[in-house]
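Quick one: this structure, given as structure tokens, is what I'll be asking you about.
With one protein chain withheld, the remaining protein chains of the complex are depicted in position.
In order of appearance the chains are A, B and C, and numbering begins at 1 in each one.
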Amino acid sequence: MAFDSFSAFLAMGGHGPYVWACYAMFFLLMGVVIWWSLRQRRVVIAQQQRRAAPMPSADERPTASFTRIESSQD
Amino acid sequence: MWQIFHKLGSPKWFFGIASTLMPWLLVAGAALLMTGIVWGLVFAPQDYLQGNSYRIIFIHVPSAFLAQSVYIMMAVAALVTLVWRMKLADVFVTAVAPVGAVLTFLALFTGAVWGKPTWGTWWIWDARLTSMLILLFLYFGVMALGAAISDEKSSARAVAVLVLVGVVNIPIIKYSVEWWNTLHQPATFKLTEKPSMPAEMWVPLLLSVLGLYLIFGWLACLRMQTHILAREGRTRWVKELVQARGN
Amino acid sequence: MSEPLLQAVNLQCERDDRILFRDLSVSILPGTLTRVEGPNGSGKTTLLRILAGLNDSYSGDLLWRGRPRHAYREEFLRNMLYLGHRPGIKPLLTPMENLRTLMAGRRYVTDKVLWQALEGTGLGGFQNVPSRNLSAGQQRRVALARLLVADEPLWILDEIFTAIDIHGVAALERLLVERVASGGAIVVTTHHDFNLPSMHRVTLGGRHDHGL
Partner (left out) sequence: MASEAKLPVRTPEESVSALSAMKAVFSRDLKTAFRQPQDLLNPLLFFVMVVTLFPLGVSPEVAFLREAGSGILWVAALLSVLLSLDHLYRHDFNDGTLEQLVLQPQPLFLLVLAKSLAHWVLTGLPLVMLAPVLGVMVHLEGNSVAILCLTLLIGTPVLSLIGSIGAALTLGLRSAGVLLSLLIIPLYIPVLIFGTGTVMAASESASVGGQLALMGAFLVLALTLAPFASAAALRISLSNS
């Protein structure tokens, strides 16, 4: 044990802010990366589940008629 | 030989292996990293020159170490992508680049914060810091290019070319930055690695480096799986897998 | 039956997460005209670009005279002429200069021959006018002039009738028919109604499902 007390541990001999800022940033960013990666995975899985519903195949693709849509303009 | 190679390159096979591997990677990585950090923070002796600020080393060195080796790994994967067109290799490159960028940023950030109590300044245009900054730029370039090309496959191949061009440049950049550094400032701020680091210091350091490596392995598997799911959505096994998760 | 010039075996191509075609096998024989058909977005242009060697995001094999094409890239390119949507004409250069640079990397052709080729596409008198002053149809004709001097046995032509007037279309059709008769192999896409008795057809879209 390199420290006499918990407060000495927190103070780090006056270098506390520097040390803790580094560790905070490290865990924060690693946490964000991990959270983001997990979220991305959930999003992709949800996406693929939606896509599992079959797309219209080329046969049943609607054909273009190019008829004008009549809408009255007052 | 080719069979094994192709099996290694098969996304389905990788997905299975990764799934079984990931819990182990995560548990072992987290355990090693936490042991290293707690040991380093609480039990390791104070440095007689720098006081307690040196305890930043237990995250700074692992981040810096990984930041560089991730780029090298990406370059190897890029070469495999371009030469053998192995599917998994290009998935690796795109999946891992953001993690590399974050690690590079962490190395820079912790280095700067460590520099304040040690050198009295947040930032010096020291050779190591400068080349790390350029590495961060390279990562940003890779990510920007990857995001700009919508088609996954072309994107992966373009990124592979860029990564390879970058890796050829890394030694040149490193060398030129060092040369430039000696030209501009005589080595007043030379932070020399003390050759005889006591075991109570380097063992926890080693543990945290290993731990972060394993965590990176877990993250890489996770992100690669995500990219594979997104890319191979049409294949039967992905459909079945996705359906199984939904129910 | 003579040996095929270009063969595609089990070609598959997906773009932006959509399979354009799969298990597509085509043989392109000398003396035949192959028409690639299909609705908009069915991958006609993509297929032609793959056949021409411009697009290599496909899986499957491409054989040039029975051998892997990538190993004989230069020989293949020397014997293949591709005309795409974009005519490959620099607006700042004159038709003569354009034609000269298009031929420059392939083989030596005298200016006199090129001049005649431009005349043959109806551009007589325009040879030295900057191409940007020409109409869209005239610019395409500059590109088409290559067909009049081409010695490549394989032509891959994407929508070459676009912006060409009726007389031009008729003359162009005659050119293609004659070329086939003399042993050339031609692959075309066109929306324009173009029919030859012995035409091969490759139909995209419709026959291939979108999922597994």
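Note that a residue touches a chain if its C-beta (ideal position, glycine included) is under 8 Å from a C-beta of that chain, and two chains touch if they have at least 3 such contacts.
Quick caveat, the model's predicted, so the values are computed rather than measured.
Peer 1: Among the chains you can see, which ones touch the chain that has been omitted?
Peer 2: Result: the unshown chain touches B, C.
Peer 1: For the chain left out of this view, which of B:19, B:121, B:169 or B:243 touches it?
Peer 2: Answer from the full complex: B:169 touches the omitted chain.
Peer 1: Of C:53, C:122 or C:205, which residue touches the hidden chain?
Peer 2: The missing chain is touched by C:53.
Peer 1: Check each of C:47, C:89 or C:145 against the chain that is not shown and name the one that touches it.
Peer 2: C:89
Peer 1: Given that one chain is not shown, which residue among C:75, C:111 or C:165 touches it?
Peer 2: Residue touching the absent chain, from the options given: C:75.
Peer 1: For the chain that got dropped from the picture, name the residues of subunit C it touches.
Peer 2: Residues 1-2, 5, 29-32, 52-57, 65, 74-75, 77-80, 82, 84-93, 97, 100-102, 104-108, 130, 151-153, 180-184, 198 of subunit C touch the chain that is not shown.
Peer 1: Mind pulling the subunit B residues that touch the left-out chain?
Peer 2: Touching the missing chain: residues 82, 134, 137-138, 140-141, 144-145, 148-149, 151, 154, 157-158, 161-162, 164-166, 168-169, 172-173, 175-177, 179-180, 183.
Just so we're on the same page, only the chains that are shown with their structure count from here on.
Peer 1: List the centre-to-centre spacing of subunit A and subunit C in whole Å, with centres computed as mean CA coordinates.
Peer 2: Centres of subunit A and subunit C (C-alpha means) sit 46 Å apart.
Peer 1: Mind pulling the subunit B residues that touch 2 or more other chains?
Peer 2: In subunit B, 233, 239 touch at least two other chains.
Peer 1: Mark out which residues of subunit A touch at least two other chains, giving numbers and ranges.
Peer 2: Answer for subunit A, listing residues that touch two or more other chains: there are none.
Peer 1: Under the definition above, what is the set of subunit A residues touching subunit B in their complex?
Peer 2: The touching residues are 1-3, 9, 12-16, 18-19, 21-23, 25-26, 29-30, 32-34, 37-38, 40-41, 44-45, 47-49, 51-52.
Peer 1: Quick one: which bits of subunit C touch subunit B in the complex? Just the residue numbers, please.
Peer 2: Within the complex, subunit C contacts subunit B at residues 14-17, 19, 57, 211-212.
Peer 1: Could you please specify the touching residues of subunit B with respect to subunit A in the complex?
Peer 2: The touching residues are 37, 41-46, 51-53, 55-56, 59-60, 63, 98-99, 102, 105-106, 109-110, 113-114, 116-117, 215, 219, 222-223, 225-226, 229-230, 233, 238-239, 242-243, 245-246.
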